[in-house]
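One structure is given below, encoded as structure tokens.
Of the protein chains in this complex, one is absent; all others appear in place.
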Amino acid sequence: MLDQTQIANRAGLTEDEVRQIVRHELERSQKRDPAARKLAIIASKGTLDWAYPPLNLACAAAASGMEASIFFTFYGLNIIRKDFEKKLKITPVGNPGMPMPMPMPDIISGLPGMTSLATLMMRSRLRKHNVSTIRELLDLSRELGVKLIACDFTFEVFGYREEDFIEGVEFGGAAAFLSQARRAHVTLFI
Amino acid sequence: MLDQTQIANRAGLTEDEVRQIVRHELERSQKRDPAARKLAIIASKGTLDWAYPPLNLACAAAASGMEASIFFTFYGLNIIRKDFEKKLKITPVGNPGMPMPMPMPDIISGLPGMTSLATLMMRSRLRKHNVSTIRELLDLSRELGVKLIACDFTFEVFGYREEDFIEGVEFGGAAAFLSQARRAHVTLFI
Partner (left out) sequence: MLDQTQIANRAGLTEDEVRQIVRHELERSQKRDPAARKLAIIASKGTLDWAYPPLNLACAAAASGMEASIFFTFYGLNIIRKDFEKKLKITPVGNPGMPMPMPMPDIISGLPGMTSLATLMMRSRLRKHNVSTIRELLDLSRELGVKLIACDFTFEVFGYREEDFIEGVEFGGAAAFLSQARRAHVTLFI
């Protein structure tokens, strides 16, 4: 049998006190919200310009302590092919928003050699501004533990093989992406 | 008046015990996080290749028990038009990332007939790899209860009418998308 003091010590919490504890714990838990620490990106474009946003964002997230994963699918598989430097080109065709030294109708920018020219120009502009190369960003991603997943379904349709991809790449389907994304606040299709 | 034993039985919880209960309940609640079970996609592109990701992802999500909705807007409205098979084409123009049997400057791939040719080639490649057709994915979406919403604002601007769309489509605006998306972890603009 407990004596009075023991009861008074143990007993103490009123409903109001309990609610206060709950609200305090909820606030703490929202600050630690695990979804706020996860980012899941789909990289679907296979050009030099659109290779940057998924790698940049994933590296920035991982560098700030977030868990980042990129799911490469469709043309985005180019980014993690061993020969990505040959594959990643840029074209002003169909993109009147691209800042070019001079305005150019698509009939001109569609001429043979224009894609190579635009790619060279973009590369030199990036170099001039000390922008990391895609190779540097891929290396950084793997150093920072960014998960790189190649869509196993698309790469078969596109006729690629596992050995076409850089080291450190995992293989998975839509379910692999969803299992990351459904626990992440930041989910982007690029 | 309660006797000692009754009080001891009822009273029992200390602040520590309450905090433990709270943390346990919080963990359980995070595992059941309703946002982890919702996916909301905007489908804005109207080509054969870009019709796949929204339907594939929504079906994969719905098949794994998630609640999925797709909001079709802009060129994405093509995907749910009754004549989608005629509308959904593919072009290598402006997409140097597309794997083609041989490299082709945009001036060539822009020639009359090249869009039809690329569309035929893509269709035959998809068939060879037993990829579901868009028709099959649309049927599957509706079977799995994926919500298909046509942007009522865009379809008027584009000169479409309600009867142009396949059965089972709902109509709504940005608010309809947001009401789904603001409760979903996975939100994608495709």
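Going in written order, the chains are labelled A and B, and every chain counts its residues from 1.
Please note the rule applied: contacts are C-beta pairs under 8 Å (C-beta built on N, C-alpha and C of every residue); 3 or more make two chains touch, one makes a residue touch a chain.
Keep in mind the model is a prediction, meaning the values are calculated, not measured.
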* Which one touches the absent chain: B:N56, B:T73 or B:S141? -> B:T73
* Asked: In terms of residues, what is the contact footprint of the unshown chain on chain B?
  -> 1-2, 7, 9-13, 17-18, 21-22, 25-26, 29, 34-35, 42, 44-47, 50, 73-76, 78, 87-91, 93-95, 106-107, 109-115, 156-159, 173-175, 177-178, 181-185, 187-189
* Structure fact -> Hidden partner sits against chain A at residues 4-5, 7-8, 11-15, 18-19, 22-23, 26, 30, 33, 35-37, 39, 49, 52-53, 56-57, 60-61, 64, 66, 93-99, 105-108, 110, 125-126, 129, 131, 185-190
